[in-house]
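My questions all concern the structure below.
All protein chains of the complex are present and in place, except for one that has been dropped.
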Amino acid sequence: MTAEADDAPAALPGDGLREGIVDDLRARIGDSLVDSHIAPNDDLWVRVATASWRETGEALKAAGFTYFCFLSAIDWMPSPYGKGEDDPDAEPVEPDTEIKQGVTGGETRLQLLARLTDLDRHVGVTIKADVPDDAAVMDSWSTLYAGANWHERECHEMFGIGFNGHPDLRNMYLPTDFEGYPLRKDFPLLARMVKPWPGIVDVEPMPADDEDDADADAGTDGDAT
Amino acid sequence: MTLTDRQQLSYIASQAADARLNVELETEGMTLNIGPQHPATHGTLRIICRLDGEQVIWAEPSAGYMHRGYEKLTEVRTFPQVTTLVNRIDWLGSFANEVPFILAAEKLMEIEAPPRAQVIRTILFELSRIANVSLFLGDLGVQMGAVTPVFLAFRDREYVLNLIESATGGRFHPNFDRIGGLKDDLPKGWIDEARQSVKKLMQFCDTIEDLLFGNEIFQSRMRGIGVIPAEVAKDYGLSGPNLRASGVDWDLRRDQELPMAWDKADWKVWTHPDGDSWARCWIRLQETRESCKIVEQLLDQIPAGPVMTKVPRIIKVPAGEAWVSTENPLGEMGYYVVSKGDLGPFRVKIRSASFNNISVVPWVLKGVYVPDVITILASLYFILGDIDR
Partner (left out) sequence: MGLVDKGRLPAPLTKLFNMSRSYSLWVYQWGLACCAIEMGAAFGSPRYDVMRLGVIPLPASPRQADFVCVSGTVTDKMAPAVRRLWEQMPEPKYAISMGSCANCGGPYWDSYSVTKGVDQLIPIDVYVPGCPPRPEALLEGIVLLQQRIKNEDMAAKWRGDEFTTLQRTRAVEAGEVDRDGELISDTHSVSEDPMPDPDPEPIVVGGGPIE
């Protein structure tokens, strides 16, 4: 009546397996694989060309990545509003406006981000693709992975990225008349505009304020403080 | 998994009979709105069903009544503050929500919690799973008109909550996990108390099995209802017990390397080939027992040592990206954390289990009868905070 399967994989995936996945993907989609990054014994990132987003999904599904984990996006523009918890008395710092992409690089402000898992080989891959700045529209994965349907709806609502071939891009979370794309960095949190972050009075004293602790912690703090 | 021929034939026959009946009775289409305030929706989910006679021909969950904007709020919080927020995503198993986020931050900082903290983390993680799933097991009866199990669940869940409270100070939202370890050590006498409580929870599982799982009404309302084949489950990204009930042997506690202590205990990943509502509930029952076993074993194996590694007072996480997911009570819960070297994260993508688990609802509700809608939703088990975030 009940299957009892308890055989763990012989060995958890190594970097050799991840390199093999990258090579396999390159064989399937060719030059559309722009960049790849392997964090040793940890994780794998690939970045593909915008036009071959769907093709990548098809190739990875054929390569055994049948489990759909999530799909989302990142807005790489630094927030023009800062983190809203700086000392109100301090000199305003010139906000950093340079757009710096993360792992595997990129050229545009918005990047699409998805993760697929191979349940047999016990390995996952994070796929990134640039979203064009002028027309934020990508191909939809919803016919490829059924689970991508809702994730793309969420992504459309939060980032304003359109998806070609998606059946229904209605708002999922917010009322239909909501204006703006909340997860874009230029979306202001109005409550923070009218009221400064109250937590600023609660932070522990800085190490420099109390001399004894500063000396004791100096060795461990390193350059992090 | 595929349906057996007999199941398929009986399904086709029932569909044909219904179609004939609907034509004879000239039933008209009707839209049934369940929620957003409905006991079966565990919060504020709204489900719109279009009916033909007694059958659902189209169903669509309408989420968003509990959308609190976690992903935006994490961008304006510091790393230690984020755990206060993410704690409240899956509010029944709060401690389990903190762990993957802390692990992701630790991965970026390239530190690891000391062994004692790892074991205590695992124990609290499993306790929050018990707290979560025990309420599910109790609530299961309510969806079918049996009220007794929920009182039992609330009674026995208190034992676990007492444990969590005495260890962390928070009955519901512990916020106990810190980058680099735990806030505090366990109080005196906690381990003995935990042993006794876990025994009580094992008894609770037996009671629920006797009360519900052997019950004829329960079986006839659960068996063969809401079948999700393995391919569909993977396609939709179902995780946790919902995936394992479809016969996919996948448990992140076993199938990935994390600085946690699950590998120190002897336990078992249960799967079920049927993929129906009954299988999903049964898997959860077995998992509660396994959790009890894990806790029992780990209580004997808590190593001596500190619970906190050395971390700077003001935590700045180095720039980078990390993905960590764990097998939470509801399924795979993961955080994709992007840091730019500041006090707070640059972006946190929260992959919550219920969001994917509930996205299968339009598929699985197609063609079922109205009373089965409630039992299927109950067996999929979602928490609104986990869907809407």
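When the chains are written out, they are named A and B in that same order, and each has its own residue count from 1.
FYI, contacts are C-beta pairs under 8 Å (C-beta built on N, C-alpha and C of every residue); 3 or more make two chains touch, one makes a residue touch a chain.
Computed from a prediction, not measured in an experiment: that's the story for all the values here.
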Residue of B:Arg68, B:Lys183, B:Lys200 or B:Lys293 in touch with the missing chain, whole complex considered: B:Arg68
From B:Ile48, B:Val150, B:Met202 or B:Leu343, residue that would touch the chain that is not displayed: B:Val150
Residue ranges of subunit A at the interface with the undisplayed chain: 84, 173-175, 182, 187, 189-192
Touching residues (missing chain, whole complex) on subunit B: 36-37, 43-44, 64-69, 72-73, 76, 84-85, 88, 91-92, 135, 150-151, 154-155, 157-158, 171-173, 384-385
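Criterion: only the chains that are shown with their structure count from here on.
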Subunit A and subunit B: spacing of chain centres that average the CA atoms, whole Å: 23
Residues of subunit A touching subunit B in the complex: 2-9, 12, 42-43, 45, 66-70, 72, 74-75, 78-79, 83-85, 100, 102-103, 113, 115, 119, 122, 124, 126, 145-147, 149-151, 158, 171-174, 182-183, 185, 187, 189, 192, 197, 199, 204, 206-207, 213, 217, 220-222, 224-225
Residues on subunit B engaged by subunit A in the complex (per definition of touch): 63-64, 67, 69, 71-72, 75-76, 78, 81, 107, 231-232, 234-237, 247-250, 254-257, 268-273, 282, 310-316, 319-323, 325, 332, 334, 336, 338, 340, 342-344, 347, 349, 351, 355-356, 359-360, 363, 388
